[in-house]
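Of the protein chains in this complex, one is absent; all others appear in place.
Take a look at chain A:
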Amino acid sequence: MTWEQYAELAKSLTKGEGTEKQWGGYYADWLTAPLGALQEGTTILDDNLDPVGNWLDYLDRLYYKDGSHMSYKQMKAESIDWIKQFESGNVAMLINGEWTLNMLKADIEAGKTDIDFDMAPLPLPEGTKDPITVGGVSTFIGINPKSEHTDAAFKFVQFVTGEQGGALIAESSVLPAYSSDKTKEAFLNATGIQGSGYFFETNTVVENQPVPQIDEVNRVYSEQRDLFLFQEQDSAAAIQNFMKNRQSVLNR
């Protein structure tokens, strides 16, 4: 599915008003990474930020023009809990990370919700053939150089990051870093959701580039993105201001 098709689908699924309102999709306000641009190979550190500008315009379409997603202003003003929106059945499609799977399953087991859900791969930009998703590296394992048992620790690290460890992790419905048939099978058995196999079939592009100032660059990007999504400036101005601020961050 392309982003264009996703937008159209979301629009067609939006109906109702007030308390009966069903949103076609939900795109959380804290998803700052420009997904479409990243899938096309552009990061916020590049010189040509046209794909990022296009992505901003796309978000404007989802939030305001089509009205298929809860508007950015509303999400920010009311500090909406994104998962409760989905669990209450108000939202048809939710764009989020793989940890959502665990959260939903835990909530279903705890009886907080009874929704029926499945998963699909992230929509793609026009012209992209192979499935590609955006991912961050989130869990690390390290060995303290001052420890007495560094050899044993290294063996453990090899185990955890290898296929066996990956399968064990998958059995707890947590997406393992090691991708193979065995871990995929363990994961599918654990989650019981057919669509969760898609995680193993896509390429991943890194969400945050490993440069030291990435936090600050992210922050100044998010400031301009905020001003854009609050409809105070257009995407061209947002990108321009961002590039100026980014330069002074990288110059430090």
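Keep in mind that, in the parts below, a contact is a pair of C-beta atoms (placed from the backbone, for glycine too) under 8 Å apart; a residue touches a chain by one contact, two chains touch by 3 or more; residues count from 1.
As a convention for this text, contacts and distances are computed from a predicted model.
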item: Name under which UniProt lists the unshown chain, selected from "Ubiquinone biosynthesis protein UbiJ, contains SCP2 domain", "Lysine exporter LysO family protein", "Carbohydrate ABC transporter membrane protein 1 (CUT1 family)" or "Imidazole glycerol phosphate synthase subunit HisF"; value: "Carbohydrate ABC transporter membrane protein 1 (CUT1 family)"
item: Absent-chain contact - pick from A:T183, A:S196 or A:Q224; value: A:Q224
item: Touch with the omitted chain, as defined above, among A:Q5, A:Q158, A:Q209 or A:S248; value: A:S248
item: Sole contact to the chain not displayed, among A:R61, A:K76 or A:K182; value: A:K76
item: Residues of chain A in contact with the chain not shown; value: 73-74, 76-79, 215-216, 219, 223-224, 226-227, 230, 232, 245, 248, 252
